[in-house]
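Only a single protein chain was left out; the remaining protein chains are all shown in position.
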């Protein structure tokens, strides 16, 4: 984890009100460790915070999940540029308020103030389980990244192939260009893919294998997945969203209520939590 | 006077820590009236305020004097574009704090929020008097504009040719590229032109005719010109600087103390005031 | 579509055509902004403070820039009661919007003199009693911080109102107090028809390079978006402590800001500092409040607060 100033490499619309922001990732940062949980590993489910405006306004940085990350390196084949591959990270963000409005104005080459990687990412699926990835709204970024990572793991024989489902109100809100082949698209109005919520889709879907749930999205969706996961006695890795100040576990600002009544910190205990333990009602 | 959103046309450095900002002036605005004092006339000595940052931070707009203004119009000869000439206004600004730091980042095509024209500009010189224009620091913008206007008037036989003197600590602070031929440059360190302050220069300068003083710059310089003007019993049109809030005479925030002890408003009674009446000590 | 009459706000005998006014001190006496703002579209103009005698105001500089805000130490600069009536009131008379005169003074008698004299003048719709001015000394502290004195002053003013009994007395509260509900209740007990909430917070900016305070007076009043959360909390508390209407202000720059105040319990709002940045701000605020009421199907401005969960 480190605060650093870097450079925007791309910033483009990917759906109505959604953009993908890409930026250079410093070469000496974020080498992926083998256990996938190392402090500097930008693993799926982990996040970073951006300064989204002036020096002190907004006073709070804005958190975003990695939607992609590639370390810098060298192509073994070399080439004109000596084979250098620049490191890059990305997020998919929704335009919500003043912070994201500012981020939308950034152009390639603009400076970007990043703090990360932060938080706990997704655990690996149990052997023999089918990873079911459910994304809604701003949850699409981290699930895309997780889908890609699990697909690579599956190709290497480390887990079963993941299935990604993306839910949205209507087709225009789905970042189709970013979705891997085979993604189940669900729209409330039926304008693309399955008509209904991802929860509806889930109810009618047979994963073949015992499922392992992964989800990120609005609280009602997260709660619906929790119900399905509970009924199937399946593990549920849920990435939560909560206002943050420090992002490092120091301020206790990002409290998430568990069904036990206890509070955990979204930034350091999460953002990935056991979805069966979270009090989703309190998050709504 | 009007608040409007326009477009930056140019923004370039003109000296160490000084930039010239140019922007489109709306076609239906600021037609110059004959008496030179019309509400919408961007005359020399008048100013405008810019929003220099976000929607509400800074909360106070920043005032700048016109350093140039050209109305839109049509070339009588026509041409490919039908002879259209776009209106344009400009200021020369010094990088001081957060507002001007923001302005320095603006690029051609960026939007600009302008309120103006505001305030009272310079009076015409008395017939037969030699206009002596003294600029220091951020005062250079309005004096350039006044020098150009008086030169045009002089060419039309309406007044005597003006003489412009520009003072700075050192040569690098002088926007040489903007100065008309014949400008007397004074530097404290003698790195360009006359070695010494503009007041020193003035003391040794013989205008030939009875002088009419015009000045804009730091308070000590303004006070020195006041002394010279008083000793020569010459008129002194002095453009003052004071923090402003409304810019239109409503808030009484921009109070400037006169030697009488009364206060006047820099924005609506000025910014051009009778330099002999201002309490320059209180401005320092 | 909501009928525009539903935007009206009545306080005692004064009916403001809509809930969005311009705050005292930020809009002069109206005339100065005529070229920039359609005055007839405003709900009310709260004038710059009027004192019995002309006041030159404080030494300069009187302004400082702060994060998302500003400091002022204008010091009640105003032409005085006679000049107000002779030179400023004629322009204000006959405006479609309500005209509320902000009243200030050094002593209680000063306040009385202003109200008694203006009661005889047409064109004034109400009085906003500036008891929160840092310049009116009272035991070393500002006037409006002592509930007992606020109650007494309010009662004297309410009693004095004979010629124009329909004009409301609106007491303007300071946020610089330990307990704003105590002052609010005191004003209500004294007979205030409404409260306005809040005046500026006491603040200071030091120019480190020059090694002195930016304001010649040292401290000044902090206003602008920076103080909005303080104002909203004050209105929330004050409106629950009294049964007279509360007018909210402090950092309102957009409709969303105004709606925060209206949801917190205000029946009307004022726009101050935001005028400096965007003179058309009050009209944009009004448009947004109107759109909100239509969208939410709210019948009157005073009903907006009922929507708060």
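The first chain written gets the first letter, and so on, giving A, B and C; residue counts start at 1 in each chain.
We adopt the following convention: a contact is a pair of C-beta atoms (placed from the backbone, for glycine too) under 8 Å apart; a residue touches a chain by one contact, two chains touch by 3 or more.
This is a predicted model, so every value here is computed, not measured.
*Asks:* Kindly name the visible chains that come into contact with the excluded chain.
*Replies:* A, B, C
*Asks:* Of A:7, A:59, A:101 or A:203, which one is in contact with the hidden chain?
*Replies:* Considering the complete complex, A:59 is the one touching the chain left out.
*Asks:* So which of C:35, C:148 or C:307 would be touching the chain we can't see?
*Replies:* C:307
*Asks:* Which of A:114, A:168, A:215 or A:254 sits in contact with the chain that's absent?
*Replies:* Considering the complete complex, A:254 is the one touching the chain left out.
*Asks:* Against the chain that's been left off, what residues of subunit B make contact? List them.
*Replies:* Against the missing chain, subunit B presents residues 56-57.
*Asks:* For subunit C, enumerate the residues touching the unshown chain of the complex.
*Replies:* 64, 66-69, 71, 141, 145, 176-179, 201-206, 208, 210-212, 218-219, 222, 224-230, 232-233, 236, 251, 256, 259-260, 263-264, 292, 307-309
*Asks:* In the full complex, which bits of subunit A touch the chain not displayed? Write them out.
*Replies:* Answer for subunit A: residues 1-3, 39, 51, 55-61, 99, 115, 242-257, 261-263, 268, 282 touch the chain left out.
Note that in this section only the chains that are shown with their structure count from here on.
*Asks:* Could you find the chain whose CA centre sits the greatest distance from that of subunit C?
*Replies:* In terms of C-alpha centroids, the chain at the greatest distance from subunit C is A.
*Asks:* What whole-Å value do you get for the distance between subunit A and subunit B if each is reduced to the mean of its CA atoms?
*Replies:* 54
*Asks:* Need the CA-centroid distance for the pair subunit A / subunit C, whole Å please.
*Replies:* Inter-chain centre distance comes to 47 Å.
*Asks:* Residues of subunit C that touch two or more other chains: which are they?
*Replies:* Correct list: 67-68.
*Asks:* What are the residues of subunit A that contact at least two other chains?
*Replies:* Residues 57.
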